[in-house]
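With one protein chain removed, the remaining protein chains of the complex are shown where they sit.
Take a look at chain A:
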Amino acid sequence: MNLSTAVQEHYAVISIEGRFTAAVAPRLREEANDLVAEGRKNIVVDLSAATFIDSSGLGALIGALKTARVAGGDLRIAAAPEHVLSVLRLTNLDRVLRNHPTPDAAFNAG
């Protein structure tokens, strides 16, 4: 698994590559905490290269979403593959983590 961050003008993109499980979940929470602490409170998680997600990964996304919202920002997901979307639907989290086609569309499309 690989996690990388790219800072854009109005938001930051965290890209997750590989399996998004309990082994990775703390790293996403830390990264989101660091970004929000730096004042970057709009975050997109790019899931295009996520090969797998389980409830630990989802829990980290919800934790990071709450961190961003408490700071007045938001966390959105982008480019999630179908197997990730099916786990979101199974957990009813598709209602709070709506998928956007690209990281750019997540914040620029309103």
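Throughout what follows, contacts are C-beta pairs under 8 Å (C-beta built on N, C-alpha and C of every residue); 3 or more make two chains touch, one makes a residue touch a chain; residues count from 1.
The working rule: contacts and distances are computed from a predicted model.
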| item | value |
| --- | --- |
| Chain not displayed: protein name in its UniProt record ("Ascorbate-specific PTS system EIIA component", "Serine/threonine-protein kinase RsbW", "phosphoenolpyruvate--glycerone phosphotransferase" or "Sulfur carrier protein") | "Serine/threonine-protein kinase RsbW" |
| Chain A residues touching the omitted chain (full complex) | 19, 21-23, 52, 54-56, 58-60, 62-63, 66, 83, 86-87, 90-93, 95-96 |
